[in-house]
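Note that this complex is displayed minus one protein chain, with the remaining chains in position.
Take a look at chain A:
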Amino acid sequence: MRFMLLFSRQGKLRLQKWYTATAERDKKKMVRELMQIVLARKPKMCSFLEWRDLKIVYKRYASLYFCCAIEEQDNELITLEVIHRFVELLDKYFGSVCELDIIFNFEKAYFILDEFLMGGEIQDTSKKSVLKAIEQADLLQEEDESPRSVLEEMGLA
């Protein structure tokens, strides 16, 4: 997989993960162009696009579009399931996920994605084990955070 984008119906980028080195300027251009194309498509249309030298697979969940760029020989249908599994993971983690969860906790969404895909390839397909890995790391974080955060808030105030 070359990259994955999440964006809203209003054309706001919510998440972007690039698996091949791409210049910042090109990234912006590609994101803009793709959003335009995908947002213009009607609901009943095919989820696959041929765009530049890439294949684009996208799917809409509520107000969010998930969009993956894959290579010529990759399987489009399984990529749709990659998206779906990612959504399932987010859903399980946040407890019926909505766009706001991803906006406010985008770093968590990135952690989940990193545990699920590594270097653009599927790393772990088991919902249980991905979430376990994430939750354990989270626990570590909170345990460390909670006693200090009060102090810090005071220090800053």
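By our rule, contacts are C-beta pairs under 8 Å (C-beta built on N, C-alpha and C of every residue); 3 or more make two chains touch, one makes a residue touch a chain; residues count from 1.
Everything that follows uses one rule, which is that contacts and distances are computed from a predicted model.
Taken from the listed names "Aldehyde dehydrogenase", "Origin recognition complex subunit 5", "AP-1 complex subunit gamma" or "AP-4 complex subunit epsilon", the protein name that UniProt assigns to the chain not shown is "AP-4 complex subunit epsilon". Taking the complete complex into account, residues 13-19, 21-22, 28, 42, 44-52, 73, 75-78, 80-81, 85, 94-95, 101, 103-107, 110-111, 114-115, 118-119, 121-126, 128-129, 132-133, 135-149, 152 of chain A touch the chain not shown.
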